[in-house]
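Note that one protein chain is taken out, while the other chains of the complex remain in position.
The first chain written gets the first letter, and so on, giving A, B, C and D; residue counts start at 1 in each chain.
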Amino acid sequence: MIDFIQMTVSGIAVGSSYALMALGMVLIYKASEVPNFVQGEMALLPVFIAYMLIYSYGQSVFTAFFGALAFAMFLGCFLEFAVVRRAKNPNILGLIIITIGLEMVLLGFVSWKFGADQRVMPFPISSYSSIMFGNVYISTLDLLTLVAALVIMVALFLFFRFSKLGVAMKATQQNETAARLMGIRTNRVKMITWGISATVGTVAGLLLAPVFMEPYMMWDPLLKGFAAAVIGGMTSLPGAVFGAYIVGITEHLFGGYVSMEYKAVVAFVVIVIVLCIKPSGLFARHYVKKV
Amino acid sequence: MGTLLEIKNIETYYDLIYAIRGASLSVEEGSITAILGNNGAGKTTILRTVMGLIDDQPDKGTIEFAGRRIDGADTEKIVRMGISLVPEGREVFEELTIRENLMMGAYTRRDKKAVTRDLDRVFAYFPILADRTGQWAGTLSGGEQQMLAIGRALMSRPRLLFLDEPSLGLSPLLVKEIFEIIKKINQEGVTILLVEQNAKKALEVSNEALILENGRFVMKGQSGDLMKDENVREFYMGVRSTESAKGYQRWKRKKVWR
Amino acid sequence: MTFFAVSGLTMAFGGLKAADDVSFEVAKGEIYAIIGPNGAGKTTIFNCINGIYPPTEGKIIFRDKNIRGLSPDRVARAGIARTFQNIELFSNMNTMENIMLGRHLFMKTGLFRGGLMWGKKSFAGKEEIQNRRKVEEIIDLLELQSFRNKMVGALPYGIQKKIELGRALAAEPELLLLDEPCAGMNAEEKQDVIFWIKDIQDELGITILLIEHDMNMVMDISNRILAINFGRKITQGTPQQVSMHPEVLKAYLGGDDEPDLPDPAQKEHQQA
Amino acid sequence: MDMKRSYYEDVRLFSSGVTVFWFVALMVFLFFYPFVFTNYYVYMANYIAINIIVVVGLNLLVGYTGQISLGHAGFYAIGAYATITLMTVAHFPFLAALVCAGLIAAVFGFLLGLPALRLEGPYLAIATLGFGLTITTVIGRIEMLGGRQGLHAPDLVIMGHHLTSDRQFYYLAVTITVLLVLLARNITKTKVGRAFIAIRDAHIAAETMGVNLVLYKTMAFALSAFYAGVAGGLYAFVLRFIEPELFNLFLSVFFLTMAVAGGLGSVMGPIAGAIVLSFLDLQLRNILSIPYIGDWLRDLSASYFSLTGVSNIQFVIFGSILIAIMLFEPLGLYGLWIRMKKYWKPWPF
Partner (left out) sequence: EVGVTDTEIHIGQWSPQTGPAAPWGAVARGTDAYFKWINANGGIHGRKLIHHYFDDAYNPAKTIAGVKQLQEQTGMFAWVSGVGTACGLAVKDYLMERGIPWVGPSAGSRHWVTPPQKHLFNVYPLYLGDAQLLTEYAVTEMDKKRIAVVYQEDDYGKQGLEGAQHVLEQHSMELAAKVPVSISDTDMRPHTMKLRQAEADAVLVFVTPGHVARLLGTGKAMNFEPQWMSTTTCGDFPLMIAITKGLYEGVITASFGMAQPTGNVGGIEHINNPNHELMAKYKTEVYDAFAADDERWGYTFTTGIGLAEPLVEAIRRAGRDLTREKLVAELEKMENFQGLMGRITYGPYDPDDPLCRIGQQEIFLQQCTADGGSKILTDWQTTEFIPMSQ
C-alpha cells in the first residue's frame, strides 16, 4: 500500500513537469493548431541563458530566472513573428516541419554554445531535500513543480476564461480568415500565445534543470507533454494537466508493478487505448463534420 | 451624405489568374448598392480584395474608406474601421457555440450593454438561433449557419456591411425576411454593399446596382432602371417570354466527344 | 416492388429530433422534392438515407431492401449517389479527376493491377480509358470542358456545384439525391440546371430526390413534393397541392404573400 | 487541350516522348553511376535509394491519404528485422525474405491503420509515434532478435551471386527503388490513388461515392508500411548490422521531414526531398573541412561559441534549410520545381 501511494505520488510529481510542457503545447495548439515540436527548445534556450547569467555575468539566481522567463516571452513571440508567421498558406504538416526546423536550430545553437556536457544549475532549494508523509516521500522540488503546474494552469484557465483572448484564440484556430473578419488581430493573438507558451515551458525547464541539465534535457518531457496534451484533448488546459498526471501515474504504477522495461512506452499504449474510445481525448468534445 | 467607399481601378490576381481587371465603384453613405454577375465574374473577389483578405492585393488601384486609404491594410484594421463582411460560404466558427459565434462578432466592441441589446435583436430576427445558443455552429443546418453569419456581422455594428449572397440557402420566407432586415438596418444608418444572385430581390432593395462580368463592371445605374433593362431581365432575372421549363423545347444540343 | 421508401424515420441529436417519424415513398423515375424551412431536417433525411447518420428509428427501403444502417459506401454501391449542400469536392483534384472518382464503383483496378499499369492494353489502362470516356460524356453534358484540368478548389461556387452534380452522375445511380443544386446560381444558370435535371430524369432514367429552396424550380420540375417542418411531415402531394397548403404557406413561403416568382405569368401558372 | 487523341495520355507513365527520353537518360545515368563515382558515392546512393523508398511510401500515406505518421521507423525496423530473421532462421532466399518482410510490415501497417480510422491530426501523430517507440522497445526485448545487442546480417546471395560490395548492392537497391517508385506512381494515377486523395480532401464525399474508408485507409497504411518494410530490409544489408536504437523517433521524424520538404502529394517531390535531405544529412558533417568557411566557423566558435560544440553548426544549418524550404515554398522542393517549369516553359521537359 505504501508502495502504491509512493508510486502514485511520484507519478504525480513527474506528471507535474509533463503538465507544464503539455500546457505550453495546448496553448499553441489552441491558437495555431500546430503540434509544436519546438516547445522543448523554446524552454531550453532560456534555461541556458539563465545559466549563463549566473555563471558568466554573476547574477543572482533570482535575477537570472526572471531574466530567463522574460527572455522566453520574447523568444516565443519572436519565433512566431519572425518565422512561423512568414509561412505562406501553410498547411499543418508544413508548420510541423517548420517547428522541427526551429527545434534543430535552437538545439544546435545551445549545443554549439555550451557543448554537450552536463551542467549544474544552482537552485534556491536543494533537489535532494524531501518532505515525508508517513513513509511517503516527495521531494521539495517536486512539490514546487506540482504547485507551479497547478497555479499556472488555474491562472491560465482563468485568464482565458475571463479575457477575450481565450475565445479569440479558439476562433483563430478554427477559422483564421473569419477571425480576422471579426477584427481579431490573429497575428498578435498567436504571437502572444507563443510567448506565453514559451514562458510556461521555461518554468518547466527551470524546474528540471537542477536535476538534469544538458542540451537534450527537454526531449523526454516534450514527448510526454505532447502525449499528455493529446490525452487531455489538445485544447483543454485542465485536460493537459490531467493527462499529464495520467501519464505520470501510469508510468510509475506500470514500472512498479508490471514491467520496468516497457515503462517508457506504456504511456503511448494507454493513449492509443484512450483515443480508441475517445478519439479527441478526454476533455474535448469530438466534432464530427456535418455535411 | 458623401461617398463612403471609393474603389478606383483595382486589379486583383490570384497568383497568375487575373480575376479583377480594373474595377471602380463608389458607395454612397447610407445607400444600398448591389453587385450582380455570373458565376466567376469576380464579385466575391472584389469584396475579399477590399477586406484585405487576398495577400498583397490589389495589385493596382486604390481603395478608400471614409476618406482613408485601406488598400494593403490588414483585415483586422479594416474591420475595426467599420466594415463587416458576411463571407461566401458562411465561415462560421464550427466548434464554437452560436452564442460564442455571435459574441465574436462583437469582439471589437466595448459597450457591453449595447452588445447585449444587439444580441437580443439578432435573436429576434432569427428566433431559431435563440433556441440553440449552446449548439456548435458546425452542426447547424445550412440555412441556420447563414443566419448565424449574418447575425454575427450585425453584431459588429458596422458602418459599411458587405453581404456576399446573404440569401444563399435560405427558405423563401427567410429570403423575404432577410431583405426586410437589410432594409431595416440600412434605415438605421448602415451602408450596404450587396452581392446577390437573386437579382430581382437585390434590385428591389437597392438604390444602385452594378453588373460585373469577367472582372469588369459592364453596367451601372439606378436599380429601378436596371430592372427595366431588357438584358438584365433576361440574363439575371431569368425572365423569358416562354413559360416554364416543363414546356420547353430543349435547345442546348449535347455535344459528342470527338 | 418498392423502389424507394422511407418509413418512420427518426433522427435525434440529443434532445433535438431533426427528423421525426418521416415517411414517404418515391416511385421509379420521378422527381421528388423535399421542402421545408431552414433547419427543418431535409439534409438530415439525406444524411440518414446515405448512411452518414445512423437513424434513431425507422426503415429506409431501396428496391425492397432495407438499407438503413449501411455505411455510406455500401449505400453508394446499392445505387444511390448524392450532392452536398455545402460543396464537398476534392479540392486538390481537377474537375476531370473529381468526376473520375465518381466512377470508383465501376473500376476494378486494385493496388496490383493499378501499380502494374504498363500500357494502354493493360487491364488498368483499358479501364482508365473506358471510364474516361464516360467522364468526358458527363463533362460535355454539363459543359465543363473549360474547367477539365483546373483544380476545383479555386473555381466559382456555381461551377463547383455543377462538378458535384457531375461526380454524382458518374456513379450512374438509380437514385440521385440533390441537396440544393441551384444555390448560388443566377437565373440563367438555374435554368441550365433545371434542364440537366430534366435530362437526367428523362434520358438517363434516374430517379431524383431533390431539396431546393427555389420554389420556381421546385414547382417546375418536381412530380411530387414533401413538405416538412421541425422534422415532421406537413404535407405531401403535387406541386399545386403543396404550394397551397396553408401551413406550407405560413411556415415556408411566407404567409399571405405569393411564392417568390419573377414573373406574373408564372404566378398564374402556379395558382392554376 | 481539346486535341487529345486518347484519354490514356493522362495516366500513362510517360506523358510524351520527351519524358521517355529523360527516363531513359536517367536509367543510363543510373547504370553507369557506379563506374563514374567512387565507392563512397555508391554507398551514398544506396542510402539515398533506400530513403527514397521509405519516403515515397510515406508520401502515399501522408501526402495522398492525409494521414500523418510519426512511426515509420517502426515499419522500417520490422522490415529490417524480418528480412534478417527470415533469412537466418527460416533460410529464405533474400528476395523472398524481402518481400515477406514488406508484407509483415504491411500487416503491422494494417493493424496500426485500425485505430487510425478514428484519429486525425495530433491524435494520430501521437498514436503513430507511440507505435514507433513501442516497436523498437519490444524488439529490444526479444532475445531471438538479438535484443539490444543487435543482429548481424547474413551474406547476401542473389541467384547464386554473393553481393559483397556496395557496387553490387547498388544495382539491387536501385532496381528495387525504380520499380517501387514506378509502382507508386502508377498507383497514384489510378483508382486507388484517386481514392486516397479523395479521402484526404473530403472523406465524407469520398464515402458517399463508394470509397470504403476502412479499406482504403488501412490499405494506405499497409502499403506505406510495405514500402518502409522493404526499405528496412535493404537497410539491414547496407549496415549489415542492426540494433533497435537505429530506428528511433529521430528517424521517423527525418522521414516525415524528407516527405514534407520534398513536397507532399506528388511522386517526384518526396524523391527530391529524400535526395536533398539525405545528402545534406550526410554531407553537413563535413562543413568544417570546407576551406575558408570551416576556418571562419572555427574562429567564430572560438570567440563566441564553443569549439567542442562546433559540429552542431550542422543542426543550425539543416534546421534553417528546412525552415527556408517551408517558408518560401510551402509545397516543398516539388513546388520549386513546378515554378521552375513554369518559368522555363518553352523547354522540353
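Assorted remarks:
Simple rule for what comes next: a residue touches a chain if its C-beta (ideal position, glycine included) is under 8 Å from a C-beta of that chain, and two chains touch if they have at least 3 such contacts.
Note that this is a predicted model, so its numbers are computed, not measured.
Although one chain is omitted from the display, it touches the following shown chains in the full assembly: A, D.
Residue in contact with the omitted chain (choice from A:Gly166, A:Pro238, A:Gly256 or A:Pro279): A:Gly256.
Take chain A: the residues that touch the chain left off the picture are 3, 6-7, 10, 13-14, 108, 111, 115-120, 126-130, 132, 137, 139, 141-142, 208, 211-212, 214-217, 219-221, 251-252, 255-256, 260-261, 263-264.
Think of the hidden chain as still there; on chain D it touches residues 38-40, 43-44, 47, 137, 140, 147-150, 152, 164, 166, 235, 238-241, 243, 245-246, 281-282, 285-286, 302, 306-312, 314-315.
As a working rule, only the chains that are shown with their structure count from here on.
Among the remaining chains, those touching chain A and also chain B are C.
The chain with its C-alpha centre at the largest distance from the centre of chain A is C.
Mean C-alpha position of chain B lies 27 Å from that of chain C. With centres set at the average Cα position, the gap from chain B to chain D is 48 Å. Each chain gets a centre from the mean of its Cα atoms; for chain C and chain D, those two points are 42 Å apart.
Multi-chain contact residues of chain C (touching two or more other chains): 43, 52, 84-86, 88, 133, 136.
Shared interface positions of chain A, i.e. residues touching 2 or more other chains, are given as 88, 289, 291. An unclassified topology is adopted by the chain contact network, corresponding to no line, ring, star or complete arrangement. Of all possible chain pairs, those that touch are A-B, A-C, A-D, B-C, C-D. The residues of chain D lying in touch with chain C in their complex are 1-2, 6-8, 10-13, 183-184, 186-187, 189-195, 197-198, 200-202, 204-213, 219, 223, 265.
In the complex of the two chains, the chain B residues touching chain A come out as 51, 53, 55, 74-76, 79-80, 84-85, 87, 91-96, 100, 103-105, 107-108, 136, 138-140, 152, 156. Chain D meets chain A in the complex at residues 62, 68, 115, 118-123, 125-127, 129-131, 133-134, 137-138, 141, 204-205, 249, 253, 256-257, 260-261, 264, 301, 304-306, 308-310, 312-323, 326-328, 330.
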